[in-house]
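For this view, one protein chain was removed and the others were kept in their places.
Let's turn to chain A:
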């Protein structure tokens, strides 16, 4: 039986995108006043909220303290209403623990932690609506939040996913494409230096194709980078204008 046609003969995907096209990205920084940094991010229908606290003194047990750098503490969660099926999602289930770990790895690689020895940076992300590429949206949102918090990083961390369907690498998979069972690769990239912060892939893929799929993912990351940078610049302009106004007044 024929399943859903994920890529039509004419090269259109289910939602009308071409193979290398991203979903629409919309983002806002500084959405919460009480946090040190925060951001809201939409990639298509996937929506995420990221909040950053710190750097501050180590909370809880002092044993975690690192003497040469800061501890990055991440927490990933999904809202009960984020998926098609309404479901209570307790903290610490297997998927979210894994995601937490991935985020931690990603940001330890990107944040200049050695500038803040014996301190802690908290990054909390929550998925409000899940429509594929949850990890990627979380990373992108957290990047904006970290920037908003003024924590120095090596570079933006931009994440995007890619898959491989019918001999064609697809960028930025949606939920439908993700759940089709094909290969799924998520990549977190420091776009300027092209260093990889995190690379993960599930399902089988012939190694001959890997390069093309990687290329698609890194291209998507760079596209994301362009958008994020614009968001940050716009935000700064807005904020500085406000400050300027106040200064003038």
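Note that contacts are C-beta pairs under 8 Å (C-beta built on N, C-alpha and C of every residue); 3 or more make two chains touch, one makes a residue touch a chain; residues count from 1.
Just so we're on the same page, contacts and distances are computed from a predicted model.
> Missing chain's UniProt protein name, "DNA-directed RNA polymerases I and III subunit RPAC1", "Proteasome subunit beta", "Cytochrome b-c1 complex subunit Rieske, mitochondrial" or "DIS3-like exonuclease 1"?
So, among "DNA-directed RNA polymerases I and III subunit RPAC1", "Proteasome subunit beta", "Cytochrome b-c1 complex subunit Rieske, mitochondrial" or "DIS3-like exonuclease 1", the name matching the hidden chain's UniProt entry is "DIS3-like exonuclease 1".
> Thinking of the whole complex, not just what is shown, which of A:85, A:208 or A:245 touches the missing chain?
A:208
> Sort through A:5, A:98, A:194 or A:234 and give me the one touching the missing partner chain.
Answer from the full complex: A:5 touches the omitted chain.
> Considering the whole complex, not just the chains shown, which residues of chain A touch the missing one?
Residues of chain A in touch with the missing chain: 1-2, 4-5, 8-10, 12, 14, 16, 166-167, 206, 208.
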